[in-house]
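Note that this complex is displayed minus one protein chain, with the remaining chains in position.
A, B, C and D are the chain letters, set down in written order, and residue numbers restart from 1 in every chain.
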Amino acid sequence: MTALAAIVARDLRLALRQGGGAGIALGFFLTVLVLIPLGIGPDVALLARIAPGTLWIALLLSVLLSADRIFEPDHDDGSLEIMTLGPVPLELIVLAKAAAHWLATALPMAVAAPFFGLLLNLDPALFLPLGLAMLLASLALSLLASLVAAVTVGLKRGGLLLSILTLPLYVPALIFGVAASAGDETLSGSRPAALLILLALVLLALAIAPFAGAAALRAHLR
Amino acid sequence: MTALAAIVARDLRLALRQGGGAGIALGFFLTVLVLIPLGIGPDVALLARIAPGTLWIALLLSVLLSADRIFEPDHDDGSLEIMTLGPVPLELIVLAKAAAHWLATALPMAVAAPFFGLLLNLDPALFLPLGLAMLLASLALSLLASLVAAVTVGLKRGGLLLSILTLPLYVPALIFGVAASAGDETLSGSRPAALLILLALVLLALAIAPFAGAAALRAHLR
Amino acid sequence: MQQFANPRRFLKLIDAVEPWAWALTLILLAIGLYLSLVVAPEDYQQGETVRIMFVHVPAAWMALLAYLDMAVASAVAIIFRHPLADIAAKAAAPIGACFTFLALATGSLWGKPMWGTWWVWDARLTSMFVLLLLYLGYIAIWHAIDDPGRAARIAAIVALVGCINLPIIKFSVDWWNTLHQPASVFRIGGPTLHPAILTPLLVMGAAYLALFVTLHLTAIRAEIMARRLRQMELARADEV
Amino acid sequence: MELVITDLACIRGGRLVFAGLSLRAAGGSLALLRGPNGAGKTSLLRLIAGIAEPDRGRIALHGGDAALTLSQQCHFIGDRDAAKLHLTVAENLRFWGDFLGGGDLDRALDSFGLTALAGLQAAVLSSGQRRRLSLSRLALVARPLWLLDEPTVGLDAQSRQRLVALMTTHLASGGFIVAATHDELGLAGIELNLGEAPARGIAAQ
Partner (left out) sequence: MELVITDLACIRGGRLVFAGLSLRAAGGSLALLRGPNGAGKTSLLRLIAGIAEPDRGRIALHGGDAALTLSQQCHFIGDRDAAKLHLTVAENLRFWGDFLGGGDLDRALDSFGLTALAGLQAAVLSSGQRRRLSLSRLALVARPLWLLDEPTVGLDAQSRQRLVALMTTHLASGGFIVAATHDELGLAGIELNLGEAPARGIAAQ
């Protein structure tokens, strides 16, 4: 137990030391949000309409960009090898790393997203549902991110490769996330269902990511 | 001269060896594109309307995701130090690295973008202007990317930090790129002007990136 | 050593079967194309374009089948560590990707006359698109890892995770598609296909299946050869 | 306690590195891995540590703590230092202590004279200092089996003596050490020569 706590604590401290931890994630989130109006024009109605989708895409991309640091450093400096000598199985280590990533990156963004939505004049009625959905989804995203990070660890030029492998995994989370924070009234009925499915996705990711991730790490180490 | 050619050749070969070079960049481009409709809905008209902007943002992000590999590997394995002992000044080396990045990543995407536009029902009339604008812009993007890559080299967890530093630099290119490939008739008159400004941006980047980049690298090495 | 004897015996098998496989494939293709392009009636509403279906639909079927093949082979590779299994999985990927692309290409070719646009984000199209991405990712992994043993395991994991992911995506995309009212959904095909259309479709299906199997065998042979070559290089390094 | 390796084979990238390797070592004994570059010393150490699983043969530590796996009873000092550059020396050691279980920080810092550097970020350490940080794990957490891959690399004379002293006491207390090194430690031990150039022949894929 202390072993896992130690990993989480260390990763959080490192995230904090190396460029402001959560701050940097939020910064990226903001920069992406700024790009969108610049790209598709300042039409307010249009922006408001696509606001939730935009926030979701920005969230996925931010998680993505931070993903390749989940295992890469530990792999490069040999820490990963030593971790296999520890009292806890690799599966739990993957879980701990995912937790650290969630706390340092995904969670802050999920919490901040609705407020950033203001920039895209997001309908205030959507604050709560959006925040809730993102909170749930971010869990799944971090888990899947660490799964793929484990698969691509040590492959230099991972950035793009990692994205190609991750985004298809993100599709369901994205779809139901958007549904759970859907704007127009006709759909708001389906929100609870979407939330439940999101929850199911989280549990599924929780069931798969640690094992697949650990298997991948073992394959890379041998 | 051979020294620079050697760098470009080596980087291209590496890009090819480590997961299919351009292919992987294009793959990422596609994955981003599939996110958009999933995020904001499959409405053909809406998608067609924001198609150019979407393509531009996808281009920026793809360049971004590949940027942190420009100097990181050479820094980590000590190649960079040896390169300072070569016959060519660091400025030219930065230029060569940027060129390699452009050839391996930015150029293929700029060329492919209009065709991917089909997926978003991009107005065929925009093919040429978009392609042209992206070809120009991609040059600026690669140069700026290598500048920021030089600034953030060796700072682990570069991915996000690098993005925050890069995206603001990309804003001008984005704005004029979008203008140069603008859909509605009212603007199509301003396209040539926008193209010229893009060209100016490229030249500016060409003038600044090598020197700033080299200075940053020197600072990191000492 | 006994492990390696296995592929060797398999090579002999391939060499024996291959010519017949090709022959069968070509014959089936010939019949299928004749039936679909000449015999089959043109659709009363879709006109000649309906004929695209005969190249399109089987391609789509193969695309799905190939992924299934890949996933099963990967599972076998992980569970039984059988060297042939991961070779088979690796060999299946590019072929499946090609079929997927074919389905997408012919599909959108068909879409132009039917929907007036090359592409719509209809549920089935989207899931097909994601399938292509899954193929690309799998192939990229094989590219990115040099050590074949390691690459095999990692790729297998990718294939299996993707396999779990695929039905989820199909489900989500269907939900998504019924969520929004897309500008132009098109009810693809119909529950009841007229036999005059069904027969050529099935023949083409058989032809595509034969083609897939044949290509797969050829690809496996090529992969086994490639590995032998690599080992010879490594061996040469030791010869000093 | 007894470390038993029977008929071990190592295949890397389809290439047979060594085969038929066997070893029996009683508590308190030191095994010195010798052999030219590429003979398979590092590979063997990684196999023993359980970081990689053997393609043939068995490795067992008899009479150890039955509740623990072999991996959990050994220290592995590889060629990389497993140190986070952005953490201080002390923080690095404290982490490994917490992770591996029950570490004695002060003893570890003292073991290779890092007490004075405890507050420095690992990034500012010289290569040898960083190497010492990695070696301090040996004194940080008590484990019976030490696997050392070229432990003397980059160490100055004094640190070298400290290492030898640490190894001697460990052996005296009945521990095992398997060390791969190209130079003389001045310690008596079983010499295990992995032969000239890597074992010939192609292995099964």
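Keep this in mind: contacts are C-beta pairs under 8 Å (C-beta built on N, C-alpha and C of every residue); 3 or more make two chains touch, one makes a residue touch a chain.
What you see is a predicted model, and the numbers here were worked out from it, not measured in a lab.
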Among shown chains, those touching the left-out chain: B, C, D
Candidates D:30, D:109, D:155 or D:177 - the one touching the absent chain: D:155
Hidden partner interface residues of chain B, rising order: 2-3, 5-7, 10, 13-14, 17-18, 73, 76-79, 81-87, 221-222
On chain D, residues whose C-beta touches the chain left out of the figure: 12-13, 35-38, 42, 79, 124-129, 131-132, 150, 153-160, 182-183
Where the missing chain touches chain C, by residue: 146-147, 233-234, 236-240
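As a working rule, only the chains that are shown with their structure count from here on.
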Separation of chain A from chain C, taking each centre as the mean of its C-alpha atoms, in whole Å: 31
Computed distance of Cα centres, chain D from chain A, in Å: 37
Centre-to-centre distance between chain D and chain C (centres being mean Cα positions), rounded to whole Å: 48
Where chain B touches two or more other chains at once, by residue number: 18-19, 24, 27, 31, 34, 38, 41, 156
Junction residues of chain C, two or more chains touched: 130, 133, 136-137, 140-141, 144, 176
Touching chain combinations (by label order): A-B, A-C, A-D, B-C, C-D
